[in-house]
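The full complex has more chains than appear here; those shown keep their coordinates.
Chain nomenclature is as follows: A, B, C and D, assigned in order of appearance, with residue numbering initiated at 1 for each chain independently.
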Amino acid sequence: MKVVAKRPESLYDKKFHYCPGCTHGIIHRVIAECIDEMGLREKTIGVCPVGCGVLAYEYFNFDMLEAAHGRAPAIATGIKRMLPENFVFTYQGDGDLASIGMAEIVHASARGENITVIFINNTIYGMTGGQMAPTTLIGQVTTTSPYGRKPELAGYPVRMAELLATNEGSAYICRTSVHNPANVNKTKKAIKKAIQTQLEGKGFSMVEILSTCPTNWGMSPLKALERVEKEMIPYFPLGEFKVKE
Amino acid sequence: MEEKQVLFAGFGGQGVLSMGQFLTHAALSAGKHVSWVPSYGAEMRGGTANCLVTISDEEISSPITENPLMAVILNRPSLDKFENKIKPNGTLVINSSLVDREPRRDDLDVLKLPVNELADRLGNPRGANMILLGAYLEKTKVVEVEKALEYFDVIFKGKSEEVIRKNKEAFLAGVEYARQHW
Amino acid sequence: MEKVLMKGNEALAEGAIRAGCRAYFGYPITPSSEIAEYMARKYPKIGGVFLQAESELAAINMVYGAASTGARVMTASSGPGISLKQEGISFIAEAELPCVIVNISRGGPGLGGIQPAQSDYFQATRGGGHGDYHTMVLAPASVQDMMDFAMEGFELADKYRIPVMIMAEGTLGQMMEPIILRDPVTPGYEKPWATTGCKGRKPNVITTLHLPPEELEQRNRYLKSKYDLIKAREKRAETFMTEDAKLVLVAFGLMSRVAKRAVMEVRKRGIKAGLIRPITLWPFPDEHIVEAAENGAKLFLSLEINMGQMVEDIKLALNGRSRVEFYGRIGIIPNPEEIVGVVMQIAEREGL
Amino acid sequence: MARGILTFHMDRCKACELCVHFCPKGTLGLDKKIINALGYHPVTAVDPESCTGCGTCALMCPDLVIEVERE
């Protein structure tokens, strides 16, 4: 008998608070698997965002901190500078990372800060009930773009992977998705590569992961995965944007 | 009628808040003083939700209480949390589909109905809350069922006819259940 | 007059619109987000500016810019978001830009919880930012107040060229009550200082920089004199059965309604209790407190949804004249029954 | 020719049906007869024999409901 799939050690045996079908859960599991497989659990320090992932510290079975909204990269910087031998990562939503936390993420990248960022792009503010995010697509209806996002009023969705790739300090920047099994597997590979980048001291690494918010998109979980494929990927192309050798 | 406070409690997705809002609207339409106070938890996914409706003939001084006269309980955690807070000799309405234990207090007027089953049977799983509300109003007369029905269109203003129809159907199924079982 | 059932946050937003506020800049945060969402729905239809800022910092500075043009403009937030605005509020106070800042409060410190609290009292009344400044602070107690104080807030802001803060417990923002919709007003304040382009006049400058110490001092003295004027004129409170009260409860916001109910209850039991509800938290209505003491109140009970911040203001008002006690919760608004219990216990102990 | 053995943590299932959709064998479905403590009809193996133990269901389940072993 071979175990094909079971709960990784890096996750506590505890129910997630996420909505049905929300891919935050998949991403949690994948991160935990990577950390297990790379033998890093005991030297990992994770930083939670404010966003639906705020309670991630209740699920991850290693040292965790909870950051003020948007400031996870600064906190991770403080930790990593004191403990350069540990593996330090942040887990951040698009409101957290691309809106309020824009300065912190750009500067962590510019400094080549040797941390890893897992960036959950679901084109919306999940936790606070569906407001517009910087990544909200043109035309997308949210509670603060009730008539659809209009570029004249609310500007254009930011592509964080592309933007951060312009910084010299960025060592590994990649965008993946978890909307089907093949892409979940690719995401796992990318996360491992990002972790490896940090372990080798190359500098800043980020995996931007396209994720769903069935609740605030007002869709079934399956329709939500379809939207990732049909609407998000065309604007947020998948792939590696920076790989420092 | 003196001041009455009703608590609605259940999971986030079960429509407890709109149940309370419906009652509030209905009572306002019927000429009462009202207030609706939700516990809010948008920042906490997958949690429990509840709201407190106060209905009175006079101005409402405090819209807050921890000891409501009545409670409409949609799931087990809510029963555990609120059972002891209901006023002595108050009313407790329970969704027996999701509450797998008996109430412990014996001074309460306990009314049970298997809401999820009823809703499944109606082919309208989202109608559970309206079933409960129909039954509750039929039994307690906090607002007359007829009055509530009159104001249905006003309260659901902006919703599609289909939605209104389905909600009314569920509401009436609840009324029917109360007539037959309570 | 027909009443309309509204959420507190929406009533406040609608009140702002009726006061002529035509711009909203804010960043979402529970339990204040409905204000932004209401504006997002309404402004595109009536020609107002709704902009979701990238952060609270950006929002308060957008308010700075928009208010500089003479427009009525607002932002809203809660807890951590209000903290992030402190630098901006200090700037706005110095630049004397009228605007309304809303704090639909939650529990802190840190991320805390989203449940109701009044623990930003010090921050609001002492100015959490740097330097000697004040904002006026209004504390609504009902959904009707949410609308009315929004309108009043803009009047006060323009009248004194001061940022006005409206501070309400989260619950008040979230709850629904029927209210009377007020008639819209047309703002009537001349703003010759506004930066709108210098056509036909000398250029205007809006700055908060005062490098020469004498100039800095003079500005501070000027601001102080303005604050003294506001103190002399604008203290507001509601008093309830204080004429013969031996024990006076002091509570603001939604909490004051609970306290009022408790007073009614203990009066039935023969306790001579009364209530003072500060409506302006800054300036604090100290004369109302003093008057109650002069009328014979020997004990004041401060009821707060925090660890006892307003106690200081009551004590400062009384200056030793009567005693002050405190009862507080956090994250929940205690119910009238609980307060009755507290009051009865005190009454017994004190032989009232 | 079943090769997969499935274990369900039923109390955690939120009936999102991602596993159902992505199972290549049509092994899974929701059990309409049960309502779990979360208020959902949880997942079950409607055709347990068909499972190949490929693990795709577990890969896509956001709530770690399914454990898979292969013979």
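Definition applied: contacts are C-beta pairs under 8 Å (C-beta built on N, C-alpha and C of every residue); 3 or more make two chains touch, one makes a residue touch a chain.
None of the values given here were measured: they were computed from a predicted structure.
A.B. asks: Each chain kind shows up once here, so list its copy number in the complete complex.
C.D. replies: Only one copy per chain type is drawn, but the file holds A x2, B x2, C x2, D x2.
Going forward, only the chains that are shown with their structure count from here on.
A.B. asks: Roughly how many whole angstrom separate the Cα centroids of subunit A and subunit C?
C.D. replies: Chain centres of subunit A and subunit C, defined by C-alpha means, are spaced 38 Å apart.
A.B. asks: For subunit A versus subunit B, what separation do you get between their C-alpha means, in angstrom?
C.D. replies: 39
A.B. asks: Among the residues of subunit B, which ones contact at least 2 other chains?
C.D. replies: Correct list: 42-44.
A.B. asks: Counting only residues that touch at least two other chains, what does the list for subunit A look like?
C.D. replies: 16, 18-19, 54, 128-129
A.B. asks: Within their complex, state which residues of subunit C touch subunit A.
C.D. replies: Touching subunit A from subunit C are residues 27-30, 33, 36-37, 40-41, 44, 50-52, 54-56, 80, 110-111.
A.B. asks: Touching residues of subunit B toward subunit D in the complex: what are they?
C.D. replies: These residues of subunit B touch subunit D: 11, 13-14, 75-76, 97-98, 116, 120.
A.B. asks: Touching residues of subunit B toward subunit C in the complex: what are they?
C.D. replies: 21, 24-25, 28, 33-44, 60-67
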